[in-house]
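The complex appears here without one of its protein chains, the remainder shown in place.
All chains are identified by letter, namely A, B and C, in their written order; residue positions are counted from 1 within each chain.
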Amino acid sequence: MAAQTRRLAWPLLVLVGLLAANAVATPGFFAVTVKGGRLYGSLVDILHFGAPLLLIALGMTVVIALRGIDLSVGAVVAVSGAVACEIIVAAGDPSSPGAVAGAVAAALALSALLGLWNGFLAAVLRIQPIVATLILMVAGRGLAQLITDGQITTVTSEPYRGIAAGSLAAVPYTVLMAAVTVLVMWVALRRTALGLFVEAVGGNAEAARLAGIRATGLSVAAYAVCGLCAGLAGIVISANTGSADGNNAGLWIELDAILAVVIGGTLLTGGRFSIAGTVLGAVIVQTLSTTVYTMGVPPESALVFKAVVVFVVCLLQSPRFRAQVAAPFRRGGPPAPAGGAGGPAPEEEDGTMPTATGDGRPDPREVRR
Amino acid sequence: MTGLSTPTPAASAAARVRALVDGRRRFIPVAVSGLVLVLLFAVGSVRYTGFAEPQVMLNLLVNNSFLIVLAVGVTFVILAGGIDLSTGSVLALSAMICAWLLREGWPPLLVIPVALLAGAAIGFLQGCIIHFYGVQPFIATLGGMFFARGLCYLISTESIPITDPLFGTLAQARVPLPGGTSLSLGAVVALAAAGAAAFVLHRTRFGRSVYAVGGSESSAMLMGLPVGRVKIGVYTVSGFCAALGGVLYTLYIASGNSLHGLGMELDAIAAVVIGGTLLTGGFGYVLGSVVGVLTLGTIQTILVFEGTLSSWWTRIVAGVLLLVFILLQRALAPRTVK
Amino acid sequence: GSGGGQGGQGGGDDTIVLGFSQVGAESGWRTANTESIKAAADEAGIELKFSDAQQQQENQIQAIRSFIQQDVDVIAFSPVVESGWDTVLAEARTAGIPVVLTDRAVETGQEDVYETFLGSDFVEEGRNAGRYVVEEFADSDEDVNIVELQGTTGSAPAIDRKEGFAEIIGEDDKFEIIASQDGDFTRAGGQEVMQAFLGSHDDIDVLYAHNDDMALGAIESIEAAGLKPGEDIKIVSVDGIKAAFQAMAEGKINQVVECNPLIGPQLMDLVEKVHAGEEVPERVEVEEGVFGQDQAEEELPNRQY
Partner (left out) sequence: METAAGPAVQMSGIVKDFPGVRALDGAGLHLEPGEVHALLGENGAGKSTLIKVLTGVHRPDAGSIEVGGRPVAVDGPQDAERHGIATVYQEVNLCPNLSVAENVLLGREPRGRFGISPRRMNRRAAELASGMGLDLDVTRALGEYPIAVQQLVAILRAVDLDARVLVLDEPTSSLDRDEVRILFGLVERLRSRGVAILFVTHFLDQVYELCGRMTVLRNGRPVGTFTTDELDQRGLVGLMLGEQAGELDRVEGRAHEGAPPPDEPPLLHARGLGREGGVAPYDLDVAPGQIVGLAGLLGSGRTEAVRLLFGADRPDSGSLEVDGRLVSLRTPRAPIAAGLAYCSEDRKAEGLVADLSVADNLLLAMQAARGWMRPMPRKARAELVERYISALRVRTASPDTPVGALSGGNQQKVLLGRWLIMRPRLLILDEPTRGIDVGAKAEVQRLVAAEAEEGTAVLFVSSELEEVLRLSHRVVVLRDRRVVSALDNDGGLDVDGVLAEIAEGGAR
C-alpha cells in the first residue's frame, strides 16, 4: 500500500500545482463562502461539476480492472437523462417528489440494464469490449434522441432540479452523492473479497476461473455497475441544467473517465486498481477544465494546454523521467555523487528501471529497458 | 520416437477437412468478416435499387480511402499490443498543414512531405514517451490526440480552402477501370498502402517483430528482439499513416478544418477490431482492417440508401447493423478467438 | 431536369425527388430544421430522401454521391463546414442535378456549382446582438464588461457570430470582452463555463451567448451565484428557441436574435422552381427577427420548437 500512496504522490503534486496556478491567477480562488445555504466557490465548483465524471470513472475503474473497457457510458448518460426527464414531463405533477423518484428509479434501472447488455456481449459472448460497447455508444445516443424526439427536453420540477442544486448542511448533493458512491465502492471492493476477485480475474482470468471464481458473472456485474454509475451521472448532468440533451449530454465523457482512471494508476491491461487514484484522477481532469476557464486560456490553445498537463502527469509518474530531469541539478550541486564504482551517473539513476519494481508495479513480465 | 509424433492423418475425409481448417485457423476471423461483409452487401443490393452497381462498390473504397489508410496504421499499433487514439487528430492536423502551407504559397510538392513528416514525428514522439517512460499507450496517445487537435486550432480555427491546381488535378484524377467505372487516386493510394503494410508485416523482420511484441513483450525482449525500436516504430508508422490519410482527406475534401476527423480514431480502431484483430495484440491481418473499413462503409451506405431514417433512427440502425455484423461473425466462427 | 440514364426513380413520373443531406441532430434547433423540411416536403408532394451525416463531412459527401447515384431530381444540403465541396458539387453538375444549399454557404473557387443558397447570415446575427448591447448601454459612460460563450471552437456559426459581434462593439472602446470561452453550444457547457467566469470576474455586465442553450445553462450559474440574470447581468443570445422565449418572458434574457430553422416551405418553393428551370436569386434570406423582452410574451405561443 505504501507503494501505491507513493505512486499517487506525483499526480497529487500536479493537482496542487494546478490549484496554485489558479490561486495566483485568480486571487479569490480558494475562497469558499455560503450562498443561498450552499457552499460556493471555485473549489466547490470543481467537485460539483466533477461529480458526474467521478461517478463514471468509478464504474469504469472496475470494468478496466477486469480488462474491459466501456465506451458507451456517454450514451448511457444521455439515455438516463432523457428517460428521467421524459417521465417527469409526462407525469401529472412534475413537481411531486414521487414522480421524480419514480423517474430516477426508472432511469437508473434502464442504465443498469444497458450495462448488463454490454456485459452480456463482452463477457458472455466474448466480443472484444471495445466493439461490444461501441455498439451501444453508437445506438445509445440515437435511443436517447428517440426518447426525447430529438428535442432538448426541459423540466421545471423543483425536486428534480434539487438533485443538483440542493444541499445538505451546505454541502451540495452532487458532492455528497459522489462521496457516498466512493465510499460504497470502497466498502464493496475493499471490505469484501470482491476487490480481490476483480484483481485476480483482471490479472489472470484463467487462473481465477480455476481457483473457483465466477469470472463471467463478475464481469457482467461490473458492466452493470458501470452502467448504473453512468446512469446516475446522467441524472446529475440532466438535473444540473434541468434538461435532457440526447445529443450532447456526456459527449466524450468516456475518454475523460478513462483518462481519470489511468491517471489514477489503474492499468488498462487489467489487474490492480486504485479507487483513491481514480478519485484523484477525476479531480485532476475536472480541475484542468476549470483552470482553462478561470485562467482565460483562449479556446484555441485550451487543447494544447490540456495535452501538456496530461503529458506532465504521466511523465512525472515515470521514475526514469524524474531521474533525467533531476540529473543536471544533482550533478551541478556541490555534493557530487561518488563516481567511479558504478559507471556513469545517468545509468545509475535509472538502474531500477528494467523491472519497473521501483514504482510499485513489480511485474516480472514487464521487464523493460 | 519421442512420443511427440503428430497423429497420423485420419482416414476419413471429414478429419482431413478439419485438419485443413485447423491449419488455417488464424485466417478464419478474416474470412468470416469478409463473408459477412458480402452478406451485408447482398442484403443491401436486394433492398435498394442502384445499390449493387459496380461503381457503388468502388465508391466504398473511394469514400473511405483515408479511413483505410488510418486503419492500416492503427493495425500496426494494435498488433504490437498498443492503441493509438491520436489518428483522427493527426489526420486533421495533416490536412490543416497542407491547406495552411498552400495558402502561404509553399509548393505542393514540398507541402505533402512536410505534412507526412509532421505526422510521423508526432507518432515517433508518442512512441518514445510510451517506450522510454513507460506511459500507458492509451494516455500517451490521448495526450497526442489533444495536442494534434490543439495545433489545428492554433493554426486556424477557420476552414482553409485549398485552391492549388495540383491538388485539384490529383483530386479529380481517376483511374479508369473496366465497365465505365473508376477509382480515385486516393483509393489507389489506400490500396497500395494496405498492400505495402501487408508486405512489411509478413515479409520483414520488423513486421514479424511487431507480432512478437504483441504476443508477449517481455518474451520478445528476452528473445533478443529490438522491442524499443518496434514499439516506437509502430507509432511512427501509425502517425505517418494518419498523416497520409490527412493528405488523402485533403484530396477528398479540398480544405483544412480543425474539426475534420473528429472521432475518426474510434472508427479506425473499430474497423481494425471488426476485421478480427485482437486488441490484446499479436493477432490479426491488414486485410481484416480493410474489410472492417468496408463494413463500416457499407453500413453507412445502407443508411444513406435507406433515405427515410430520422437522425436518431440512423444511429440506432447503425448500432444494430454493427451488432448484427458482429453476432454473425461470432456465430460463423466459433471458438477461434480464445 | 434529371440527368443520367440509369433508370432511377426520379425521371419517369412528375413527383420531384429531393435528396437532402442534413448535418446531424446536434441541437433542438437542428431537429426543428429537419422537421420543418420533412413536413414541407410532405405538403408539397415532393419525395424526400433524407440522410443524416452525424456531423461528419465525409458522410455528407458520401450521401450526395449516393443521391447522384440514385439519380434524384434536386439535391439540397446543409454543409457541415464551408469548404471542401468542389469535387462533389462538380460531380453533381456533371450529372445535371441542381443543388440548393441551406443554412450556410460554401466557399468555392468555381462558378455556378449551386443554384441558390437559403439561409441565415451568422455574421449579421452577431451584429444584431452587438447592436443590442451598444443600444442598451448607449447612455452609460462606464466601461462595459462583456463575457462571451462561444460555440464549438472552429464551427462556422461560432466564428461568424463572434466576428459580427466584435465588429459592432469594437466601434466604442468602453466595451470590452473580458472573457470568452468555448461552451460547446450546450447547456451544460454554458453552465460550467459561466460558473468559472463568475468565479474569476466579479464585474460582468453583459453575457453574449452564441446560442440559447448556452445562455440557459449560464442562467443557472448566475442564479446560483446569487445574481439576477437579465438585471445584474444582461443577456443576449442567438437562435430563438421556445425555452429562451420563456426565459425572456420571465425577464432572465434581455434579447434574442432569431435564427430561424423553419425553412421548409421556402426550401420546397425553391426546389420546385429550380426543378422547373426557373431563375432563382443567388441568395435567399430566411425570414427572421430580433426580439426583446417586451415581445417575448406575445411571441411565445408562436414558437414551435
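The rule is short, and it goes like this: contacts are C-beta pairs under 8 Å (C-beta built on N, C-alpha and C of every residue); 3 or more make two chains touch, one makes a residue touch a chain.
Treat the numbers as computed from the prediction; the structure is a model and nothing was measured.
The undisplayed chain touches these shown chains across the complete complex, A, B. Contact with the chain that does not appear here is found for just one residue of A:Leu18, A:Val83, A:Ile213 or A:Ala302, A:Ile213. In the complete assembly, the contact with the undisplayed chain comes from A:Phe197, out of A:Trp10, A:Phe29, A:Trp117 or A:Phe197. Although one chain is not shown, part of chain A still touches it, namely residues 191-194, 196-197, 199-200, 203-204, 206-214, 271-272, 341-343, 347, 351, 354-355, 357-358, 361-365, 367, 369.
Counting the whole complex, the residues of chain B in touch with the unshown chain are 1-7, 23, 25-26, 199, 202-205, 208-209, 211-212, 214-216, 218-226, 282-283.
Following the convention adopted for this analysis, only the chains that are shown with their structure count from here on.
Chain B and chain C have centres, each the mean of its CA atoms, that are 34 Å apart.
Remark: chain A and chain B have CA centroids separated by 29 Å (rounded to whole angstrom). The multi-chain contact residues of chain A, meaning those touching 2 or more other chains, are 145, 150, 246, 299-300, 302.
Within chain B, contacts with two or more other chains are made by residues 153, 157, 310-312, 314-315. Looking at the complex, you find that chain A touches chain C at residues 25-26, 28-29, 35-36, 38, 40-42, 45, 49, 145, 149-152, 154, 165, 237, 240-243, 245-249, 251, 289-290, 292-296, 298-300, 302. By the touch rule above, chain B contacts chain C in their complex via residues 49-50, 53, 55-56, 59, 63, 66, 152-153, 157-163, 168, 171-172, 249, 252-255, 257-260, 262-263, 300-301, 303-305, 307-312, 314-315.
Residues of chain A that touch chain B in their complex: 71, 125-132, 134-136, 138-146, 150, 246, 255, 258-259, 262-263, 267-268, 299-308, 310-311, 314-315, 317-318, 320-321, 356, 364-369.
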